[in-house]
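All protein chains of the complex are present and in place, except for one that has been dropped.
As written, the chains take the letters A and B, and residue 1 is the first residue of each chain.
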Amino acid sequence: MLIADAIAAPPSDWWAIAPQLVLGGTAVVIILMICVKRVDPGWNALVAAVGTVASGVFAWEQWRQVTTDANPRLAYSGMIAVDGFSAFLVLVVCVAAFLGVLLADQYFKREGIDRGEYYALLLFSACGMQFMAAANNLVMVFVALELLSICLYVLSAWNRDDSRSQEAGAKYLLLGAYSSAILLFGIALLYGGTGTTNLARMAEIFSENVTREPGLVLLGMVFVIVGLGFKIAAVPFHMWTPDVYQGAPTPVVGFMASGAKIAGFAGLFRVLETGLAAFEFDWQPLLVGLAIVTMLGGSILAIAQRDVKRMLAYSSIAHAGFILTGLASGTAAGVRGALFYLVAYVFMIAGAFGVVALLARRGERYTSLDDYRDMFRREPVLATVLAFFLFAMAGIPGTSGFVAKFAVFTGVADAHQWVLLTVGTVASVISAYFYLRLVVYMYMRPEVDEGEAQPAALPRVRWAPATVVALVLTVFFTIQLGILPQGLLDMAGKATLLF
Amino acid sequence: MKLNLFLTLSAFLFCLGVYGMLARRNAVMILMSIELMLNAININLVAFGALHGNLTGQIFAFFVIAVAAAEVGIGLAIVLLIYRNRASVNVDDVDLMKG
Partner (left out) sequence: MQLGDYLPIAVMGLLALIFGGASYVLSGLLAPRKPTPEKLQPYECGIVPEYEPPQRFPVQFYLIAVIFIAFDIEVIFMYPWAVRMRDLGMFGFALMGSFMVMLIVPLIYIIREGVLDWAPRRRHSRDELIARYRAEHEAAAREEAA
């Protein structure tokens, strides 16, 4: 018989999902606000920002409790894990969502497509990312992933009269749904091999009896890696990334590049490190290979790009490769480095896309490399900020990018994986080339043909307060994590210990 | 053995979906292929649930059905958006951005 005989109400551990509840609740409040009366979407943005901060406060409190007194625990019949890893990443998602909200308002007003629903969808998506970070069950992984992805499909097509945005939405949707199906097939096979979707229980089963249906489990594992590889844009599965990042509205890209990647890595870390820890010798070589092609592929393909958004898309692929390296090293130091890298990456990518959104002007017309010529003279402040983020991404010492790469490579060196280390270094050098090339372009004079009229000077970019706050925050943390990284490194270290 | 039959059927349908996804050029057909893949997985989940004698597989299938509905709803909306703009749902025509 399949029917359970006694049904007891499981204890409700509201505290365990407080950050997610706050974010989801805020999104519902925003929708109700819209139902009551449409006001200026800036008010919706304000509510959304307050919601993300509140969610962050809860996540911080969770983090404090988990790391100081309470032990890590499972809640909701093993659906949700409350440990350092989840609390840490939930907090990072709050940061990404906060930056996403701050950068959105000015852009959407400029494009004339500001609607309050944007913030509701963004928060729902962030809610899915947080659930992903805390998921301890494959059902939860799938539902959270779909929650965040479906919202992102809509957000990428947000500028619905712009055919590039439509195209981005369609491509993201078709390939995202395809990858979800592949991931789901892997999950079904894992369930078939073990009889459970609970990752902690799965690990117990493997420790009791490793040989139970290894074929199904291995096949399932490969499918899961492929499915999540799509989400984090690892190289053989990265085809959608440049098109989506180029076409989607830039603030959406900033949020998508940071948040979706956090969630994808959270799922990957959790499934592999918790559920399939017994198969480490099987998945580690896969990840090493994936990391190598991702780092090299992202860096090399970025060189050929003439569009700045597209170039940043390939750069985000390369970053995914560096983060994967930390996981592939299989050491605690490597995972710590990867978590640190994720945080540093969130600030860098959100800031960089924030600046690009401002410089692109109405209709996102100016995003090609040539449009960035002479930017230091035309927009000195923005150009300096962008150059700073590019330096950070290239890994110049004194920025968070350097510390992040250093932390990841320390883990790799600990594991004596010299191939990975060499390729990582080479890829860093290659990627430095195209970052610095953009900086050089911003110094160059515009090309003007003989007899052609001087192009009319564009009006100065105007700054909205929210954008200023977001850029100041991202710049501040990129410097701060570059100079005084120890606090966050310790946090990341604790986050990995409490698996 | 009975389970093998279900798994074979599921794998066959899944592969059919993958083929449709890769070979079809019509966006609506691609969405249908994805539906086919998801439903193949549902068969898999329910069959495994029966094998292991627990309910997880069936409950999971419910979630998959609900998620698939949401996905296809959004998918059709986006495809319609493109159709309105270009009077075509052929994915080969959706190629503004390349490189």
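Assume a residue touches a chain if its C-beta (ideal position, glycine included) is under 8 Å from a C-beta of that chain, and two chains touch if they have at least 3 such contacts.
Only a predicted model underlies this, so the values are computations on that prediction, with no experimental measurement involved.
The chain that is not drawn here is touched, among residues B:Leu5, B:Leu22 or B:Ala66, by B:Ala66. In the complete assembly, the contact with the undisplayed chain comes from A:Ile31, out of A:Ile31, A:Leu287 or A:Val475.
From the options B:Val28, B:Leu76 or B:Leu96, the residue with contact to the unseen chain in the full assembly is B:Leu76. In the full complex, the hidden chain is touched by chain B at residues 59, 62, 65-66, 69-70, 72-73, 76-77, 80, 84. Residue-level contact of chain A with the missing chain is found at 3, 6-7, 9, 28, 31-32, 34-35.
Following the convention adopted for this analysis, only the chains that are shown with their structure count from here on.
Remark: chain B residues 7, 14, 17, 21, 27, 30-31, 34, 37-38, 40-41, 44-45, 47-60, 63-64, 67, 70-71, 74-75, 78-79, 81-82, 85-86, 91, 94-99 touch chain A in the complex.
Residue ranges of chain A in contact with chain B, taken from their complex: 2-4, 139, 142-143, 146, 150, 153-154, 157, 160, 163-164, 166-171, 173-174, 177-178, 180-181, 184-185, 188-189, 191-192, 195-197, 242-243, 246-247, 304-307, 310.
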